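Yeah, one chain of the complex is gone here, protein chain that is, but the others are all in their spots.
Let's look at subunit A:
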Amino acid sequence: MLPIRQLMLSGLLAGSLVAGPASAQTLEFEGAWSPEAPPTAPVMAGYVEITNNGDKDVAITAARCDDFNKVEIHDMVERDGMMRMIQQERLTIPAGETVKLEKGGLHLMLMKPRRAIKQGETLDITFETAAGESNKVPFEVKTRSEQEMHHDNHQRHH
């Protein structure tokens, strides 16, 4: 539980530093990135940590990106010996908590890219909430190696 709490705290802290308390968004998106995919891959993934700074649960009901035909939120679960992707019609971020979209678990599935997408680019992905709010989040396209190196350095600095 401790790492999650720490992440939550650092999320809150970063939020107040960047946005200022007056204009703080209910949802805070951190570390958004998308692994570059092989050129023939018709799908990509998106990973991000979403923190709910508010005192009410927030449900994300849709995600979209101009560079893809469709964006879905999926969960990867292992059931009956198989890895299964289960589409999530809504993703609830409980009040005061952080939900991680990460490798081997919840993730964004970016389907049918409308153009070739390369390392170094940014994908703007918009999340819609049940309350009608929308959050536009820049996802950095990186290779998995690049992300691992960044992650390792990040760990070392703490």
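Note that in this section contacts are C-beta pairs under 8 Å (C-beta built on N, C-alpha and C of every residue); 3 or more make two chains touch, one makes a residue touch a chain; residues count from 1.
Simple rule for what comes next: contacts and distances are computed from a predicted model.
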* Chain not present in the shown complex, as UniProt names it (candidates "Aspartyl/glutamyl-tRNA(Asn/Gln) amidotransferase subunit C", "ABC transporter permease", "Chitobiase/beta-hexosaminidase C-terminal domain-containing protein" or "Protein SCO1/2") -> "Protein SCO1/2"
* Of A:A41, A:A95 or A:A131, the residue in touch with the unshown chain -> A:A41
* List the residues of subunit A that touch the chain left out of this view. => 35, 37-45, 74, 76, 78, 80-85, 103-104, 107, 109-110, 144-145, 148
